[in-house]
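Of the protein chains in this complex, all but one are displayed in their positions.
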Amino acid sequence: MLHILYIIAIIAEAMTAALSAGRRDMDWVGVCIIAWVTALGGGTVRNILFNHYPMSWVEHPEYLVITAGAAILAAIIARIMTKMKTLFLYLDALGLVVFTIIGCQIAEQINLPMIIILLSGMITGCAGGVLRDVLCNEVPLLFRKEVYASASIVTGAFYLGIEQLGAPNGVAIVIACIIGLALRLLSIKYNWQMPKFVYREEWH
Amino acid sequence: MLHILYIIAIIAEAMTAALSAGRRDMDWVGVCIIAWVTALGGGTVRNILFNHYPMSWVEHPEYLVITAGAAILAAIIARIMTKMKTLFLYLDALGLVVFTIIGCQIAEQINLPMIIILLSGMITGCAGGVLRDVLCNEVPLLFRKEVYASASIVTGAFYLGIEQLGAPNGVAIVIACIIGLALRLLSIKYNWQMPKFVYREEWH
Partner (left out) sequence: MLHILYIIAIIAEAMTAALSAGRRDMDWVGVCIIAWVTALGGGTVRNILFNHYPMSWVEHPEYLVITAGAAILAAIIARIMTKMKTLFLYLDALGLVVFTIIGCQIAEQINLPMIIILLSGMITGCAGGVLRDVLCNEVPLLFRKEVYASASIVTGAFYLGIEQLGAPNGVAIVIACIIGLALRLLSIKYNWQMPKFVYREEWH
């Protein structure tokens, strides 16, 4: 079940990433690389940091094929996608919570401490988008806009908390996903923002 | 033989990277770091992704000395290098195919699946230039211009294909290199471009 949601999520991430690439006039190779980095980069960064090999896309090279295909499709139907913007925002929110749960689970498997489990969820959910923005030469959106990383942390915290209460894993996943999704979607709808820190003094 | 070509390639990559650093007014430290990242970064990224240690430059620290020396030399003779632009474009193309073959070979040694072998070649050939562009605060050239990553994939595909046909490794290397080099040089000469995806709609 989580696996099917994961496949849907990487497809959606790859498709929206393709539009970012298009905004930078990238060619088809660039589109595929940005899609791979966005959809699979979060888990890859997590695995590097926690020395957890092999990468999912090395074990399942079909993920590379699926995401590349989705990205090229997105470039072809870009006009239609723009009209389905809301759907893709929903799918992106779904991806965030699914990636977060998977990241927490992998950190649990290798017995990492509580804070690191939360961080693992956040890295899995968010690092792909950060890498995409770095490669597109932008200040990562994550750092500036919307309740994104925070929704990931909340998802992870509920997942861990409910598990600690002795609930079965499946229940913890479902409740955490619903809460995370709700938070993310409400934050988009009402344009919630985390407080910003603006500082203009020259330092160096 | 491949080893000698590799040394020539990292020297050429380091020298052209130094000019990129000069375009950003970097000091000598920056020039050396950009040269290291460009010449040795592709293999380093590959090794991190596939958990293949130690790094070549840890086993052969002389690579660091050679590339740093080449970069500083390039900064000194920048004027002369500009006149030898064509030579360096040729050497850069040589580097691309040599790095690609080496990347494929390492992925073969650790028994990775076919698609990942191709990807390993592409990462080895291209990631150094991507890192250089990120550190120089530019959208990676690779994603926007010329038949570069594609030449790497073609090189890898011919290498693997000819090997599959039962030809000796040496023959596969030579033919794949010639085809890859030809494709890359023709694409420079006739300014071939991959189709670009341009998209202007605001999404976020």
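Brief remarks on what is shown
Per-chain numbering from 1; labels A and B assigned in written order.
One rule holds for everything that comes next: contacts are C-beta pairs under 8 Å (C-beta built on N, C-alpha and C of every residue); 3 or more make two chains touch, one makes a residue touch a chain.
What you see is a predicted model; the values in this text were computed from it and never measured.
When the whole complex is considered, the residue among B:L5, B:L19, B:A39 or B:V97 that touches the unshown chain is B:L19.
For chain A, the residues in touch with the chain missing from this view are 48-51, 112-116, 119, 130, 134, 137-140, 142-145, 148-150, 193-201, 203-204. For chain B, the residues touching the chain absent from view are 16, 18-31, 33-34, 44, 48, 51, 53-55, 57-58, 61, 64-65, 75, 78, 82, 85, 134-137, 141, 145.
Criterion: only the chains that are shown with their structure count from here on.
For the copy pair chain A and chain B, the superposing rotation over Cα atoms measures out at 120 degrees to the nearest 5. If you average the Cα atoms of chain A and of chain B, the two centres end up 29 Å apart.
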